[in-house]
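Omission of a single protein chain aside, the complex is shown with its protein chains in their original locations.
Each chain carries a letter (A and B) given by its place in the written order, and its residues are counted from 1.
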Amino acid sequence: MSAVVFFIAAIGAIAGAIGVVALRNPFYSVLALVGHLLSLAALFLLLRAEFIAAAQVVVYAGAVMVLYLFVVSYIGGGAHQLTPGGAQLRVIAGGAVLALFAELAIAVLGSGLKAIDSDGAPYVSGFGSPAQIGEALLTKFLFPFEVASLLLLVAAVGAVVLARRRAGTTLDDAERDAAHYITPRSLFSGTMAEAVGAISEPRGDEARETVEQP
Amino acid sequence: MSTTTWAWLVLLFPLLGTLVNGLGYRRLGRGAAGAIGTAAIGLAFVCALGALFSLQGHDAEHRALVSSLWDYAVTGEVDAKLSILVDPLSVYMMLVVTGVSTLIHLYSVSYMKGDRGYARYFAYLNFFVFSMLVLVLGGNFLMLIVGWAFVGAASYLLISFWYRRGTATRAGIKAFVINVVGDVGLVLGTFFVLRHSGTLDFLGTFRAVEGGAFAGHHGALVAGCLLILVGAFAKSAQIPLHTWLPDAMEGPTPVSSLIHAATMVTAGVYLIARLHPLFEAAPAAADTAAVVGCVTLLIAGTIALTQTDIKRVIAYSTMSQIGYMIMAVGAGGYVAGLFHLMTHAFFKALLFMAAGSIIGAMAGAQSLDKMSGFRKAMPFTFGCFVVGGLALSGVPPFSGFFSKDEILAFVGNRGGWFVALYVVGYVGAFLTAVYTWRMIFRAFWGEPCAEARELEHGHLAHAEVPTNPADGEVEDTDVGFPGPEHTIAERALPMKVAMTLLAIGATVAGLVQIPNVDHVITSFLEPTFADSKYIHDEPSNSLTYFGMALGTVLALMGIALAHRIWVAKPGSAAAWRARFKPAYTLFVNKWFFDEAIDLLVVRPFAAFGNFSRRTFERVVVEGTLVDGTTSVVRAGSAAVRAIQTGFLRYYAALLLLGGAAVVLYFLIAAS
Partner (left out) sequence: MSIAWYLVVSALIFCIGAGGVLVRRNPLVILLCLELMLNAANLALIAFARMHGNADGQIFALIVMVVAACEVTVGLGLIVAIFRRRLPIDVDELRELQG
């Protein structure tokens, strides 16, 4: 039974991965990744990591991917078709990837480690449960826990700094026009605009003159 | 004061003169520079006299005094010290050098008046005198070589004194290069000698030679002496290293008078006389010297017959007379050669000074073709020319007669094949009389030329546009060129005084060594040459008197012939030239030595240099070694630079490849 689930989940994960790489539209790539994450959560469950599986779905697929979707929508994926370039690089990439996979497969399958061939250690009750994870986080792995929270703080600050609007970095050039920022001042009030001759005489006199002529 | 102290003072005063004039040339006024220069040499002369009297105070066996100021490098094989040797020979040379130099400095005070480089001139001239004194006073080979090199440098500085003249600078370089060839010979010869004598010191070397240090190494001694002769020939302008001397006439006339007549060119004679124990132990070298001297005196005499530049005539005459001296010291007649050195210094310096005077009257022109009839306009100069000419031709009782005849009598007395040299020597004497009086008759007889007529009316001719007398190039009178003023002896007291004293010397100097009457020079120099085989060789009376008579007759015949060709029958010079056309062509082209040296030496060297530069250096050194290294480095860095493309994906690919390689390594290592 678990073998069937395993195969379904594995095929789902691999299909999602291939989808991320192969799909042209980034929006679809994000969706493929979401599918991949869900399959991975199933695999985690098979490996008795309940809490991690849940965290994967809620945090990763739920929050991070939604953030991704927001950004992809903002940027508008697929708006400009990128010309496929670098065929040479594809060859190198394909070669390197195949080589790496071959090596890793040989490492895993040919290692002769007996433990890998087994199904794992005997089941301990509470293995992978939130209680066990929480206890470990607060005792044995307290320091990494705290560092991770610091890291999250840094990332949050970084995101805010990167997203901040600054003068001159906005899209609208029209806003840079000085006249929109400076309210018009009257004559003889001592403005620089008057000093450089940018303020002309009021047009009221001309209109009155034209009217009075017969 | 001890003798050696006097000698050190003799060295000190010219050095001080050089330094004061050289360092202060901008601030010293004209009068000061000249006075300092002349006074320095004058003081040196006084100290030389002091050394003379002090030396004579010692008894005859102990008249070789060595004084060392500083040990420069004393090891087992080499003893290089700053030492001087004071003995009759060096005192004699000192007196000649400082005496004639003082008079020439006095002459220059007037002659160089108006030249912008006045102080520089006196600095150089003092430096030259200092170097020459180092040369003659040196007590070991090191000091000799140092002095030798310095006089070469001083000669270069003074020949190209008017440095903006292309002809002058080229002449200076030519002189220097040929002198360097001589320097190389001298140094190599010293090495050959040093190898077996074990000491650089002169007295030590002589003792070693006497003691048989070269007993099994006769070849080395001969080779060493021949190489030293190369040095002597280069400095004394003997065939074939003589081509620099006529060109050296580009320098101011007092320079020609001092360096290229009286002192520097006699350094070769001094050298052979000083090293006489070596040469007597290597007769092959000594005989070579005698033969070369003889050949030179003949060839130079023939060339002097055809030259039109008055200074060049006197230059070739110098070459010829030095040939006599070299012949003498090569044959063993050291006293005779040195006696002629002294008398030649007097009358040749006098002739050059007089030539300077007449060149001044000609406003800088030096060609005999343009001079004539100066007899009435310049009586004093004319008188000096006559005195000098009579002395040079060997007419009794002038000094040249006694010295030249003593040389020829000695050579004839040697017998054997030296008789050939004896005959050539008299032929040379005849030629000497002819060319000397050719010069005098052409310049002073005949219709006065324009400049002479102007001078008769009391007005010194003045060139409108200053030109280079050699090639007619237009110049100006600023620094680096001769000044605008020309002086003649009749109008400048210092020149007159100097020339008068030299004329007196040229007239009476011979009286100190009249055969069978007195032998002042011989007895003075005897302590130095006591170890020579030939010092007691006295020619027989019959040979002596025959020689004197023959010399007088030949001299008078030469004067008569010159008179006939250039005074009595003015057109006959052209006729003679036409009749002996091939000979004339050979002589007027200076026996084609310049062309031969250019073809055999200069061009191959230039071609080799060009080849080295174009092919070897450019291709091998620059191309392969230097450029090759840099291009390898550049290619390497270009290759490395190619990795920094800026493309993110390339970086990622490199990472991945690296990662795959690492995993592969671990996979292989683990299996």
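Everything that follows uses one rule, which is that a contact is a pair of C-beta atoms (placed from the backbone, for glycine too) under 8 Å apart; a residue touches a chain by one contact, two chains touch by 3 or more.
As the structure is a computational prediction, the values presented were derived from the model and not from experiment.
A.B. asks: In the complete complex, which positions of chain A touch the hidden chain?
C.D. replies: So the residues of chain A touching the missing chain come out as 2-3, 6, 10, 13-14, 17-18, 20-21, 26, 29-30, 33, 36-37, 40, 43-44, 46-49, 51-52, 55-56, 59-60, 63-64, 67-68, 71-72, 74-75, 77, 80, 82, 85-86, 89-90, 92-94, 96-98, 100-101, 104-105, 108-109, 115-122, 124, 127-128, 132-133, 136-137, 140-141, 144-145, 148, 151-152, 154-156, 158-159, 161-163, 169-171.
A.B. asks: In the complete complex, the non-displayed chain touches which residues of chain B?
C.D. replies: Touch set of chain B with respect to the missing chain: 641, 644-649, 652-653, 656.
In this text, only the chains that are shown with their structure count from here on.
A.B. asks: Per the centroid of Cα atoms for each chain, what is the distance between chain A and chain B, given in Å?
C.D. replies: From the centre of chain A to the centre of chain B is 95 Å.
A.B. asks: Flag every residue of chain B that touches chain A in the complex, lowest number first.
C.D. replies: Going through chain B, the ones touching chain A are 649-650, 653, 656-657, 659-660, 663-664, 666-667, 670-671.
A.B. asks: Once bound in the complex, which stretches of chain A touch chain B?
C.D. replies: 86, 89, 92-93, 96-97, 99-100, 103-104, 106-107, 110-111
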